[in-house]
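Attaching a single structure in structure tokens format; questions to follow.
A single protein chain has been omitted from the complex, and every remaining protein chain is retained in its original position.
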Amino acid sequence: MPEQLIPTSAVLGAWVATGLTLFIYSFLYKDNPLFKLGEHLYVGVSIGYSVVLVWYTVFFRLLWEPLKKGIAEHPAALGTYEPVIPALLGMLILTQFFPKVSWLSRIAFAFIVGFGSGVAIPRTVSSYILKQIEDTVTPLITMGANGLSMGLNLALPQSGINTIILLIGVVSVLFYFFFSVEHTGPGMVTARTGIYFLMIAFGAAFGYTVMSRMSLLIGRFRDLITFAGAEYGYATPVLLLVTVLSLAAWEFATRRKAGGK
Amino acid sequence: MIPASLLFFLLLIGEPVFAGPPTSPEGFRVLDTPNDAGKSLSLAWKASPSDSKDRTVQVWAAKSPPAAFQKVAEFPSNTRYVKTGDFPWWVQPAGKGDHYVKLPSSQAFPIEDGKPYTVKLLTHEGTQDVWSEAAEGVSAPNYFNLVQVNNLVFVLAFTGVLLGSIAAARRNPHIYLRRIAGLDAVEEAIGRSTEMGRPILYLTGSGGMSDVSTIAATVILGQVAKKVAHYETTLKVPHRDPIVMAVCQEIVKEAYVEAGRPDAFKEDTNFFITDDQFSYTAAVDGIMLREKPAANFFMGSYFAESLLLTETGASTGAIQIAGTDSDHQLPFFVTTCDYTLIGEELYAASAYLSREPVLVGTLRGQDISKAFIMSVLVIGTALATAGVMLQTDAFNYALDLFRDFK
Amino acid sequence: MIFLKRQLPLAITFVMGVVFALQYYIPHPVSEEAITKVSDWMKIISGFALVLGIASVFHVHAVKIRRQAPGWGYSGVLFAAIVITMGVGFWSGGESKADGAQTAFGWLYDYTMVPLQGTMFSILAFFIASAAYRAFRARSPEASVLLVSAVVVMMGRVPLGQFLAPWTWDVTQWLLNVLNSAVRRAILIGVSMGSVGLSLKIILGKERSYLGGGKDQ
Partner (left out) sequence: MKGALKDFARRMIAIDRRIIFLLIAAATLLPLLNPFGLPIKVSPEVKAVYDYMDALPERSVFLLSFDFDPSSKPELEPQAVALLRHAFRKNLRVIAMTHWITGTGLADGVVAQVAAETGKERGKDYVFLGWAPGGYALIISMGQDLYKAFPSDYSKTPTLGMPVLEGVRNLRDVNYMVSLAAGGAGIEMWYVFGKDKYRFEMAGGATGVIAPGLYPFLRSGQINGLIGGLQGAAEYETLIGRKGMAVAGMDAQSATHFVIIVLVVLCNVFYFTLRGDKGKPV
């Protein structure tokens, strides 16, 4: 919307955002007061934000409102007071402040850890063990119109040859993770194969990720380019100059101090 | 051939006896959908050789006793067959090749549990319609999902193997364990920090206390803290999750007590920064640049912050040891850290560091189970291939056991 | 007392673990309701735990300010940021939008949290380049394989690479679809065995260090 007048709050926002962005980027040069300022502001805002969010989404929405509603509608029902249980468990965690009774917090830890472990077991077995076995165990050949055939096309992920490669990969990498078997003889060959598979996959994943990291930078630079416009009062160039000058001044001051000593 | 009952039915409703090309579905029945949370009925009937895409089947249903029937579904008669692999062999609501249609509760036709419903099918081809017999069924929620019984058997068998190998390890704790380079380096890293008089930084990852990887990270922290207590080095553990912080506080305190140096324990070893991913990262990077720890440990689960942490750590010249089960971050740890515990090595680490029979036995049990899975993969592929070659489903009795049915 | 301190937490872990492992196999609506409810409980518990976190932050930085340790001014900035954000947040009722217009809280989020987050995240672009420069050296056969597959995928992923060496595209697809799938699957299976093993040990009380050390077997 180039013709529209941008509201003052957005222009102010652009200046704040650009300034903070440049402060954080200054960390690429070296640790400096501007970065420290940006970092502490960031940590502070994020804590404040979490507190507000937890207050409204957890205490208000999950604890206070259901209780209030429940007491108004069914004050005698036991189920009404169910949110009190987690609140009590939450209070138990706060016994950490009082060393004499801090062991009470273990009850809450036990509750959390027990729940997490229990929920994880069948779901992990289902999605990450059985499902993965199911997908690896596939026939190497297919029954087509002209009899049995084995796909040798590497470009088709489901072809027979790729199924074999996949099987070798899965088995050798699994073998690499054996802890109680010595990697000697045929075991060594398998484990080495596993390592090569691992390294190729890590390289591929690294290469693949480069793109998404660059996308982030592109996104940031796009904002900076937008904020460089006249409608935002040339926020980017002005603040860039300010940042560079302050860094230079700081560098000069610290060097002189170091030289003076 | 038209079954006698159908003839009788047709006579009853006064249609002409001649049934024409469309035949009415045979063996039609309505059942409660098995292994579900209720509010759903299932229909099954035999396939007919004359099923075709031009002949459609309509499902008409009503609350019993039937008043007004309502059309709830329509599809070509040569679809909705039970195929191999739709159900495990131990749960077969309908035979292979039969028609099977699930009728879930919908806005148009809500199904309530415990109430009987009457359903009939209308076979339609060209201008001819044939009604099937009506059948009745009651929907109910089930208390056990039989389809997933193989999952439960797997869990129980794994538990058995684990307990067995723990018991075996108690009797004979000298089980061979292969080297894990990253763990040999733990001692070295702590030693170097002591020599240089610089702190050790230990991160437990981004997970909460119910994450298994976080639990593994806290277990290793206990071992590291014990060694640190011996050397009297400073340990710094910045946190993202207050509960994990509280647990780690207990663990580190206990480690100092066990090492016989409760006096050396400092309350501010564990501290909270913020629960936000990148502000936490910025702050930890700040700590790395300002306090220049000589060793950085990254254990637990990580997301994008991994490389932001390890690259900064590398620029300060610290020894870096990582251990994570976050497969997506492994490439970055492997390339920027001196040592990386890959995947389950993170879980194994505590066994290596402590050499306790329980932990060593677990490793043994996991290895046995992994060997079992490996043979399932190899033998299963052979069986599946043989099944295609011999044109038989017989091997599915074995293969179904390792499939994830829902 | 020993019972309360040791056995009771272990018993709670056992019961919670077994109940919520079995919950998976029970399709009955009651079981689904139970897991939804308890998941909500977990959120409430962690809400309370945030108090611990804030107390820790307060302690660390208050000490710095009191001692006037180097950089104590920044601790002041941090406190100010917390207080201002909380003030604005409560004043806006925790909403980032009210009647279609942005609230002060929304403004604060959009113009501080978002750019800061994005900037920190985008630093990865620089770091991934410097990490590649340092790590991708053909020191050993393993390192060479890593290096080659990374370079091929980097080529295959962008238009310029596809233009200069069209084969990198197919090789990239194959690497990701076949080799990468194989490795991920193996890691997934291995990690899952490890995590199920650890979970079982926790439920059965064989692993109890999360309760703060204690090796009384």
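The letters A, B and C name the chains in turn, as written, and every chain counts its residues from 1.
Following the convention adopted for this analysis, a residue touches a chain if its C-beta (ideal position, glycine included) is under 8 Å from a C-beta of that chain, and two chains touch if they have at least 3 such contacts.
Note that the structure is predicted; figures quoted are calculated from it, not measured.
Remark: the absent chain touches shown chains A, B, C in the intact complex. Residue in contact with the omitted chain (choice from C:Y25, C:F48, C:Y74 or C:F121): C:F121. Only one residue from B:P34, B:P104 or B:G191 touches the chain missing from this view: B:P104.
Only one residue in the set A:T18, A:Q132 or A:T190 touches the chain that does not appear here, and it is A:Q132.
Contact between chain B and the absent chain runs through residues 104-108, 277-278, 303-304, 315, 327-328, 406.
By the touch definition given at the top, chain C reaches the unshown chain through residues 29, 32, 35-36, 39-40, 43, 96-97, 100, 106, 109-110, 113-114, 117-118, 121, 125-126, 128-130, 132-134, 136-139, 147, 150-151, 154-155, 157-163, 169, 173, 176-177, 180-181, 184-185, 188.
By the touch rule set out above, chain A reaches the unshown chain at residues 28-29, 53, 57, 61-62, 123, 126-127, 131-132, 134-135, 157-158, 204-205, 208-222, 225.
The rule we apply is simple: only the chains that are shown with their structure count from here on.
Top contact pair of chains, counted by C-beta pairs, is A-C. Centre-to-centre separation of chain A and chain C, using mean CA positions: 5 Å.
Residue positions 21, 24-25, 42, 45-46, 49-52, 54, 57, 71, 113, 116, 120-121, 123-124, 128, 132, 146, 184, 187-191, 193, 195-196, 198-200, 202, 210-212 of chain C are each in touch with at least two other chains.
Multi-chain contact residues of chain B (touching two or more other chains) are listed as 148, 151-152, 155, 158, 208-210, 212, 215, 242-243, 246-247, 250, 273-276, 278-279, 282, 290, 330, 332, 334-335, 342-344, 348, 366, 370, 373.
Those residues of chain B lying in contact with chain A across their complex are 148, 150-152, 154-155, 158, 175-178, 208-212, 215, 242-243, 246-247, 249-250, 273-276, 278-280, 282-283, 285-286, 289-290, 328, 330-332, 334-335, 342-345, 348, 351, 363-364, 366-367, 370-371, 373-374, 376-378, 380-381, 384-385, 387-389, 391, 399, 402-404. Those residues of chain A lying in contact with chain C across their complex are 9, 12-14, 16-18, 20-21, 24-25, 27-28, 36-60, 62-63, 82-83, 85-87, 89-91, 93-94, 96-97, 103, 106-126, 128-129, 132-133, 135-136, 154-155, 157, 162, 165-174, 177, 194-211, 213-214, 216-217, 219-220, 223. Taken in their complex, chain B has these residues touching chain C: 35-38, 141-145, 148-149, 151-152, 155, 158-159, 162-163, 166, 208-210, 212-213, 215-216, 218-219, 222, 239, 241-243, 245-247, 250-251, 253-255, 257-258, 268, 270-279, 281-282, 290, 304, 307-308, 310-312, 314, 325, 327, 330, 332, 334-336, 342-344, 346-348, 350, 356, 358-359, 362, 365-366, 369-370, 373.
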